[in-house]
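Note sheet for the following structure.
Of the protein chains in this complex, one is absent; all others appear in place.
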Amino acid sequence: MYVKTGIVAPEYNFWVGLVMDKFYDGLENKKFIGNKCSKCGKVFLPPRKICGDCFAKAEEFLDLPGTGVVKNFTIANYNVNERKARKLKEPLNVGLVQIDGADTAIITKILNINPDEIKEGMRVKVVWADKIKGTPKDIKGFEPIGGE
Amino acid sequence: MSKVQPAIISCGFSEHASKRSDVNMAELVYEAVENSIQLANIDWKDIDLIINGNMPAFEGANMPELWMGDHIAAKNKPVLRVTTGGTTGGSVTIAGYYAVASGLYDTVLAIGFEQQSCGDTALGLASVAIGEIVIYPDVGYDYGKMASNMSAGAAIGVAAYQAMNYMRRSKATEEDLARVVVQNRRNAAKTWWTHLKMPTITIEDVLDTPYLSYPLRFGMVCPASDGACAILFTTEEKARQIADIPVYVNGVASVANEPAILAPNMEGAGQVDPCEQLGAMKSAELAYGQAGISFPEKEIDYVEVYSPFPNQELMWVERLGLFEENMAPEAYKNGLTAWDGELPVNCSGGVNSTNAIGASAMKDPLRPHCKSWEKLQIKYLKRSIRQWGMDGVAQLI
Partner (left out) sequence: MEKVGIVGYYQVKPGLDTMMSPPDMIFTAVRGALDSAGLKRKDLTTVIGCTNDYYDGKTISNAYKVDASGAYMKDESKVEFDGAHAALYGVFRVLSGNHKLAMIYGYSMPSCFPYETVRVLELDPTFDRTISLLNSYTAGGMQMRAYMKKFNVSIEDIAKIAVNSIKNAAKNPSALPEAQQSNISVEDVLESEILSSPLRKLMYPMLCDGTAAIILAPEKQSLKITDNPVWITGVGSCQDTYYLGERDLSISTSMEIAAKKAYKIAGINDPKKEVDVAEIFGHTVCEDLILAEAAGLCEQGNGTSLLDGGPALNPSGGTMSGLTPCACGLTRIIEAVKQLQGEAQDIQISGAKKAIATGQVGFCAQNNILYVLEGGGN
């Protein structure tokens, strides 16, 4: 049977919007910037323009600390990105971390810890990448703060 | 006839521009949704179902309403996605009609959007056929030969082929095409959300631009816009309470005629004359039948036609039964289709002035309100195309 393989690779450049722009600016300065819903006071990180529960604008921006709590985690053996899915040589600790003061959790890596030792509820702090570019990849991951 | 009579109570828009760099996709759609909810003066919690559509290849996002949920008033509500390429706007609106007509949902929000500046429009359109044409060079039919033999050159190549046929049949001239463009762009200048507003454009201005693909000049073709449009449907009962003048939707139809242009494995076109538009005629017949219209040229008061290229506008107003065959250019010359004419066409400027592909087929059904017509049953036609503007038609009456 005739089979033809090849790659068609269109490039996409997404506008992030003015709200996420501020978040990206914050990353350049190694800071987390979130925002707050004007009606219910829910705090979002990363910030978003509209609060889903109220369908109202979240206008107030605030600085958030670089520490948080692990809400959930998994040890991944595969890395899947837009190009391919491949098996990892070393398992990767992936977790949902809720920054102190925020009501949302972000998905991130959990570093410098044995996979068996990760627990829900442990406190972690951010580890920034060596080269800061002002994109979400600047968040290298989170590592345990000593003590539960 | 449907058992529940659906009505449109508001139509919201976002600002359309060639690059909306101040918003991401979700925020762009939010603008249209917020506009439509405000105009209808309802509580966002009263919306029972949200239907969304766009052409996915232009943004590089698969099923974007999943992550846009919060921004489109969809938290903990049912959501559907309807996409049919260029006719997406029409298909989403028709889906909104059916959702209310079924009696399962009372208030339905139908959204169409596109943020074309995120991706490459030409490649997005070309990927309709890439899977089919890559085999050709391997069997000795190289791309150069293909381009000159087939109506390649994406949408404009196909439209140019269509234009040539129309001009041969009707003896229309380039001036007639330019006249359509002038009418559309001047109309667009009167509406806040359109993209190309040109209140003083003349036929000479249009003819002074270079050819893209004979007979279509640069000045004649539609822009690529970022924008969103949201329409709120509800039942007749609720519409009477909420809106001053609800717009009842009486007939919808959408007919597929893909084999007219390209069958799978590039088996060739099913029709030789692209002006034939069997799909357009059949869907018009179905929709008129549902709406109880027997003499469209007398009974229709207003028309919105999906025509990114001016020759298509001329062709389709004929296929929809509004003018005799080959008589459309005359009608435009005599001012019948102008803003203040007997049968106004595209008072919003049409797709010729604003083309955010996912949204374009959702034209403003409430436009006639500005002219304060008295008839409650405002009939309008909306014609949309799928693929490269050849087949597949959607009507809303």
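A and B label the chains in the order they appear, each numbered from 1.
Convention: a residue touches a chain if its C-beta (ideal position, glycine included) is under 8 Å from a C-beta of that chain, and two chains touch if they have at least 3 such contacts.
The structure displayed is predicted, hence computed values, not measured ones.
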item: Chain not shown: contacting residue from A:Ile75, A:Ile132 or A:Ile145; value: A:Ile75
item: Which residue of B:Lys77, B:Lys190 or B:Arg240 touches the chain not shown here; value: B:Lys77
item: Positions on subunit A where the hidden chain makes contact; value: 1, 8, 12, 14, 16-17, 20, 46, 52, 71-85, 91-92, 94, 96, 98, 103-109, 115, 120, 135-137, 139
item: Subunit B residues touching the omitted chain (full complex); value: 1-4, 24-25, 55-57, 60-63, 66-70, 74-86, 91, 94-95, 98-99, 101-104, 124-125, 127-128, 130-132, 252-259, 262-265, 278-279, 282-283, 286, 290, 386-387, 392
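In the analysis below, only the chains that are shown with their structure count from here on.
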item: Centroid spacing, where centroids are CA-atom means, of subunit A and subunit B in whole angstrom; value: 39
item: Partner subunit A, residues of subunit B touching it in the complex; value: 19-27, 30, 44, 57, 59-60, 69-71, 73, 75, 115, 117-120, 123-124, 127, 130, 134-135, 138
item: Complex interface listing, subunit A residues touching subunit B; value: 2, 4, 6, 8, 10-20, 48-53, 55
